[in-house]
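Yeah, one chain of the complex is gone here, protein chain that is, but the others are all in their spots.
Up next, subunit A:
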Amino acid sequence: MRARLAGMLMLGMIIICLAYFLRSLFTSTPEISSLGKFYLQNSYLGERSAGSPEVVTSILWDYRGLDTYFETAVLFLAIISAVSVFRNMEHREVGDGFTGITKTGIKLVAFVTFVTSASVAFHGHLTPGGGFQGGSILAAVSLLVIAGFSKGALEGNGITKDRALAIRTLGLAIITAVAFYPLLEGFNFMQNLPVYPVRIRGLLISGSLLLYNVAEFLAVGAGFTIIFLLLSLPEVRRE
């Protein structure tokens, strides 16, 4: 009975929040800014436009085409590196691993990457980066260990699927708690100031931003690790 009541309460809260954020869509007609008019004029309506009704695409591949082109090149480079790291993965058996050069290198790079990911996450409210970016870098550490050593090496060090799931859940729970807490204090959902302090003893934490970043860091890092563990194959024991 109590569980059902809690469920109903949760659902009600979600609906109220959604309605609150979406009401502007239904109540007012959006005004087109001058920049928006310029884009519409030059991508769909104008004489020299490509006539594409999908304005976003015509900006991505036309006016901003060079940017998209090099973005694609960057992604391609990333894929090439991934392929080169995983090149020995087929039918891998215990003992077939990389040479000591690669393994030592991966240990050192994983260590440096781990420290960097924490710095990116902890300084999300001060410099570009943040929880998601830091978490993605953190997940690259587990991917590196899987590629260079094995899935078993990661699990043997305590990073199992269940533990990662627990860390991910902890991260999500912190985010939910930080988001809903202002409602209890009589403020809005996800409101930052004045519910959370800008500084603690003079240290700038920018209110809830630090909490969100750290929680997101854990949630994303552990979340991607789960995916990598699920997708990778264990080594085959040699007969």
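We adopt the following convention: contacts are C-beta pairs under 8 Å (C-beta built on N, C-alpha and C of every residue); 3 or more make two chains touch, one makes a residue touch a chain; residues count from 1.
We adopt the following convention: contacts and distances are computed from a predicted model.
Within the choices "ABC-type D-xylose/L-arabinose transporter", "Putative membrane protein", "YdbS-like PH domain-containing protein" or "Cation:proton antiporter", the name that UniProt assigns to the complex's undisplayed chain is "Cation:proton antiporter".
Contact with the undisplayed chain is limited, among A:3, A:184, A:203 or A:230, to A:203.
Contact with the undisplayed chain is limited, among A:41, A:57, A:81 or A:119, to A:119. Considering the full assembly, A:101 is the residue among A:5, A:35, A:101 or A:184 that touches the omitted chain. What subunit A contributes to its contact with the hidden chain is residues 99-101, 104-105, 107-108, 110-112, 114-116, 118-119, 122-123, 157, 202-205.
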